[in-house]
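Here the complex is missing one protein chain, while the rest keep their positions.
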Amino acid sequence: MITLNVQYFAILREQRGVSQEQLSTAARTPAALYEELRARYPFTLPGDRVRAAVNETFVDADSVLNDGDQVVFIPPVAGG
Amino acid sequence: MITLNVQYFAILREQRGVSQEQLSTAARTPAALYEELRARYPFTLPGDRVRAAVNETFVDADSVLNDGDQVVFIPPVAGG
Amino acid sequence: MTFRISTTPIEAASLQRTLVDERAGACVTFEGWVRNQNEGQPVLSLEYEAYTPLAEKEGERILAEAQQRFALLGAVCVHRVGLLQLGEMAVWVGVTAEHRGAAFEACRYIIDEAKARVPIWKKEHYASGATAWINCATRGEHSHPAAIPPA
Partner (left out) sequence: MTFRISTTPIEAASLQRTLVDERAGACVTFEGWVRNQNEGQPVLSLEYEAYTPLAEKEGERILAEAQQRFALLGAVCVHRVGLLQLGEMAVWVGVTAEHRGAAFEACRYIIDEAKARVPIWKKEHYASGATAWINCATRGEHSHPAAIPPA
């Protein structure tokens, strides 16, 4: 198990009910982690519509997560 | 002969030395008038690089001039 | 070249002054304003939220790309976050260049890319009381924009 810091924004923050949390997980990729969270919380966005960022950098959904990483899932953006 | 009011701008004003004048001419079109003026004053622009306006409206170079018309020759423009 | 997220109203005039450059013949600006409807639904206000550190990083990357692609002299983009009322400025982009072609193209590039890539989200508050996170509708919800009925 690794420990991660997860931050939530926008629709994910509202659906999760908190803006960040620390959690222990067996997931080793952002894709696996998102599916784990989706099984637990009422997230409506499927995994393929969410990008992942680790330690303030965009990463592939199947990149490797390390203990202590800060993970953010990015819903479809809508600036402007 | 007809009597016209001619206004000069920019390079034509400088080459003519006045910004407007009243003149009597046998010319019946802006094209003919410009050639007449070009023979008299040191205009460097050939007739095909000058547009004509009569009474504050663009006109064809061979439109008909009438007594009392206000004529302006428009050198190549360069706003902006 | 600055891309910034702002929690306070955008001061367009002072941003534009930072672009003053005697080599510049053209300055093109884009302002995004909160408008009173979206796809036919009356809008009362907007809420913008950003993942600020990554938004500013991705925004700076967009400005650097614009500088490589176009003959720019300067470029600034500021995006507002928080609750905005009708008519308020959500985003300001300003670009200077020797010639207008580069200024127009770069300004357009920056706002297009910013809208597509920068982690900023927009929630519309409708006159009906409903709200919706734009672009986040999913199958089974109301069609685009996703309408979440009032609580």
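Every chain is named by a letter (A, B and C) in the order it is written, and numbering of its residues begins at 1.
Definition applied: a residue touches a chain if its C-beta (ideal position, glycine included) is under 8 Å from a C-beta of that chain, and two chains touch if they have at least 3 such contacts.
Note that the structure is predicted; figures quoted are calculated from it, not measured.
Considering the entire complex, the omitted chain makes contact with B, C.
When the missing chain is restored to the complex, the residue among B:23, B:45 or B:61 that touches it is B:45.
Residues of chain B that touch the chain left out of view are 7, 9-11, 13-14, 44-46, 49, 53, 56-58, 72, 74-80. Hidden from this view is one chain, which touches chain C at 13, 20, 22-37, 86-87, 98, 100, 103-104, 107-108, 111.
By definition in this document, only the chains that are shown with their structure count from here on.
Inter-chain contacts peak for the pair A-C, counting C-beta pairs in contact.
Centre-to-centre spacing of chain A and chain B amounts to 73 Å, using the average Cα coordinate of each chain. If you average the CA atoms of chain A and of chain C, the two centres end up 24 Å from each other. Look at where the CA atoms of chain B average out and do the same for chain C: the two points lie 50 Å apart. Multi-chain contact residues of chain A, defined as those touching 2 or more other chains: none present. Within chain C, no positions touching two or more other chains are listed.
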